[in-house]
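Note that this is a trimmed complex: some chains were dropped, and none of the rest were shifted.
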Amino acid sequence: MSRDDLTALILSAKKAAGLSWQEIADGIGMSPVWLHSAATGMNAFPEDKARAFVALLDLPDAAVAALTESPLKVWSQAVPTDPCVYRLYEIVGVYGPTIKAMINEKFGNGIMSAIDFSMEVDREANPKGDRVRLTISGKYLAYSNW
Amino acid sequence: MSRDDLTALILSAKKAAGLSWQEIADGIGMSPVWLHSAATGMNAFPEDKARAFVALLDLPDAAVAALTESPLKVWSQAVPTDPCVYRLYEIVGVYGPTIKAMINEKFGNGIMSAIDFSMEVDREANPKGDRVRLTISGKYLAYSNW
């Protein structure tokens, strides 16, 4: 069973179980952003979480090994076409140099880690129309001098 | 004076004035993320803010007209090479489909706007090393059916 087949199996088991990503995440004690990315092959499960996930969705035991492997993270569109994903790409294009300038001003010569990293996606009520709030937290990493 | 020349003039005036982006932003009553993007040609100033900015940095009056024009937002690297900006691109590549799934689950069939949008960059104290926190808020836009 390839990783893509496993992802398809997970999506279909989720639909059959009638669970949301939030509910599955709560069930195994992880956040829904992390859970979704790990379930779809963009992160590796720790073994206990893999076992809990497999139990919750009634997946075959063999899935544990696949879920705990470090995936090769691949995306094939250098510029994403889906409008929801493209808007994120656009934010990086428009505000990327600004974020760099802010990090330089507040921290010094370094970057925000995309590895020691977490993210939340929330719904923000607003009378003019509710808003999506992304909260991203990454460790500041200073460039080394040597 | 081209927009690029104006940006160079702004950066040099800022250095001469010894002000941070935060201080300039406070001085004209805008957030530093917005201020930096507008100062470097990725957003347009409302006229009163342009006047305040020109006054604060002692720029020529002719800059007001240039600062209030809607810029053509252009970036030349489809995949950014600067490590600080690339990490943001990587987050979109790895977590883009996850963010879409979260929005679909919490809101329905739609996207987060990158136009009715704001962002903050903060320093988050942390004993294991301080963290960069990006808080992004964009209006939810539902796809129309017709």
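The first chain written gets the first letter, and so on, giving A and B; residue counts start at 1 in each chain.
Keep this in mind: a contact is a pair of C-beta atoms (placed from the backbone, for glycine too) under 8 Å apart; a residue touches a chain by one contact, two chains touch by 3 or more.
Here the structure is a predicted model, which means the values were calculated and not measured.
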Message = One sequence, 2 chains in place: how many copies belong to the entire complex?
response = 10
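Rule of thumb we're sticking to: only the chains that are shown with their structure count from here on.
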Inter-centroid spacing, chain B versus chain A (mean Cα positions, whole Å) = 23
Ask   = Within the complex, which stretch of chain B touches chain A?
value = 20-22, 32-33, 36-37, 40, 42, 73, 75, 78-80, 82-85, 87-103, 105-107, 110-114, 117, 119, 121-124, 126, 128-140
